[in-house]
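Handing you this structure, nothing more for now.
Only a single protein chain was left out; the remaining protein chains are all shown in position.
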Amino acid sequence: MTDGPTTLSLEELAPEAGVLRIYRQVFSVLAREHGAMISDVELLDIDEAILAAFADAGNEGLTLESAVAACRRHDPASVTRRFEVLRGYGAITRVVDHPGERFHRAAFAPYVMLLFLRRLAAAGGQGELHQLLALEGLSIRSPGAVADDGRGSVNRLSRVFRLMANQLSSLTTTSPVEELREHAELLWGNRALISQAEDVHAQALQRWPELDRECAQLRTALAAYADSSESAAARLIEQAGSTRALGLLPVETWRSFARTSDAQTLAGVLDGQVFDAVAPWFSPQAMALAVENASSSGPVRMPPPRPTGDTDAPTDRPVAGDCDLREFTDRVLAHRDRVGVSQLLDDAQDWMDGRRTLSLLVASHHSPEVDAELTWADGFRVDPQAAVPWVSGGMFGRVVGSGNA
Amino acid sequence: MHPAFTAAVADLSERHRDEVLAAYAAVEHSWQPLHESQMLALRDATLRRALQQMLHPLGRTLVKVGPHLWTSGYRDDIARELSEEMLESLPLVDRAVFVLILIHSVAIPRSQGLIDQDTWISNQPTSVEELNRYSRLPRTAVRTGLARLRASGLVQIAPDRRPHQARGSSNTNAGASYLPGPQLARLTPAARRRLQEELILAAGADTPLAAAIRARRARPSEDGVLKPSAPEATETQENS
Partner (left out) sequence: MNTADTALWWARARALGPARHEAGTPAPDGFLRLLEPHAGDVWLLPAHPGTAGPWVLDEMGFSGPTIEQPNDTARMLAAVVRCCWTDPEAPIWPGREVDWETVLSVYRTFGDREESVLNRAATGAIRRLNGGGWVLWDDDRRVVRLGPRCGTWVNADLTVLRELYRSLPPPEEPEEDEEYGETPPDHDQGAGSTPVRDQANLPGPPADDDDAVDASMMDADAHLREVPASVGEEDRGDPA
């Protein structure tokens, strides 16, 4: 993922030995040991802690022991291992190049790389792409820039957009829609990227008209990217179902929409929807029963004070029905995690009893209070002799991993 | 009695007529969707058609919620006409709170890859704290709005099902949490899709997705705009 922007921004560096040294340094944070990539993101935390310790240490540097001490939140053995890996890649070097030297200093490039990687991972690389574009814009405007600098910038941009366009088109035309969905970040902020690139393009062309061929290529690349994101978006929307397209926007877009929108804007989302008015039914029998129960129940105790002044919160909810459902579920699933629907219905005395069981099963399944679910299978069991002659296949059981179900 | 109730079942035997009326009452008034095994008129295709014909002249239609699960909802053409009348049973701020819960319980978990099923019913709770802290809506309005939304079934209180060791984490004292309510099951496929699209148009207006939605709606031939035809029930039978 880092090959694109990093090599592009670093390839200009000369001489070659210096480039290689920086390459080795910056990739040290990704190295598990010599020749292997890290497999655990936690190692990045340790690297960051080590580099932070060096930043705090001043120009004397750190010994391995003092680095371990400074990173005491992490396991000393792991810190020692990371220290050695960083040293192996030249991210950390001895203050004096002598095997007996105990003090080390750290280069800054690995830390920059680490920050870069974290941001790339957090936002899918869009921000970095914007920054790359901004940097190319700066270098084109720089008074000392010559036509070759402009050519370099324009070519690099063409390559970035061509790579993105190619990846999108191939996903759109040949991959299952799920895979396209997983790469939705290629679509994020595409307008802003294109217009930023167009700025760079316009400035380069104005300053160096001889770059018209390179600029034409950039225009083609931008158009290809615009086209491919359009057809990718169209395919994603076609296959969006009821909610799938929601996952195609970055989390941050949703958060900022929720945070910054006024009531009018938020409510506007419901345009075109019609919902039911509140319409509870009160049967006179239920009213009479409630009155009767009240007179027999005696004094009612003051409820305990509520936590946060959220007067309408949980204590208000009707618990009777759900309590019943929980009892029912506990009883049915007392000695087992799941049970066949037909088995439960076979215990029924008669059809009426069976149907009550069925209603309780379905109500338990729907109740947010009960951590059990009803899974229906295809097929029916028909037995004219049974109390419930017609039973659809299904299982009733505890929700697996009820932590989030 | 309204002729709609009699016309749709006129050709049926008395027993089947009762089944259809019972199923009508169940899908229209039950808080939760119903399983086919609970109602003959939901599993039998002929009776289901009669049920659909009973719902149709009353502005309603059968909605399939999942495998073997049914409820009823507004006909798409009726919903369009009603929403053009701009009459609202819920105050503006209630609708805003409801949309916030849809964002926190459905949209964000979807972007995080936490939801698998393609439905507006979610198990990802939105805490009252989130509603208060991460929005511009006034606290008291959120509280009274939530009470009305609960009563209408648009939201429901989320059960605290976290295992005990997890309860000590971040939002212990955050107050109640909410989930989208059972009324969302009544959305027809077109209404579900529209809700999704409106959210994307509002939150990501300048994304290629929003552009694709606008382009799709501009093509009247496709299902972006539904023709006011009745797919299952027919108008003629109701007047006979």
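The first chain written gets the first letter, and so on, giving A and B; residue counts start at 1 in each chain.
Going forward, a residue touches a chain if its C-beta (ideal position, glycine included) is under 8 Å from a C-beta of that chain, and two chains touch if they have at least 3 such contacts.
Source: prediction; values computed, not measured.
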Looking beyond the chains shown, say which of B:Met39, B:Val65, B:Val128 or B:Leu184 touches the absent one. B:Met39
Just to verify: which one of A:Val41, A:Ala55, A:Val112 or A:Ala288 makes contact with the chain not shown? A:Ala288
Given the full complex, what residues of chain A touch the hidden partner chain? 274-291, 293-295, 297-300, 302-303, 311-312, 316-318, 320-321, 350-352, 355-356, 359-360, 363, 382, 384, 387-390
Absent-chain interface as seen on chain B, which is shown: 1-6, 14-15, 17-19, 21-26, 28-32, 34, 37-40, 43, 56-60, 74-75, 78-79, 81-82, 85, 87, 89, 147-148, 150-151, 153, 156, 235, 238-239
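By definition in this document, only the chains that are shown with their structure count from here on.
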Whole-angstrom distance, CA centroid of chain A to CA centroid of chain B, is 26
Please give the residue numbers of chain B that touch chain A in the complex, ascending. 29, 32-38, 67-68, 74, 78-80, 82-83, 89-90, 92-93, 95-96, 98-100, 102-104, 106-108, 110-113, 115, 118-120, 123-124, 128, 134-137, 141, 143-144, 146-148, 150-154, 156-159, 161-163, 166, 173, 175-176, 179, 182-183, 186-187, 189, 191-200, 202-204, 206-209, 211-213, 215-216
With touch defined as at the start, can you tell me which chain A residues reach chain B in the complex? 187-191, 229-230, 232-234, 236-238, 240-251, 253-255, 257-278, 280-281, 307-308, 310-314, 316-317, 355, 358-359, 362-363, 366, 368-369, 371, 374, 376, 390-392, 402-405
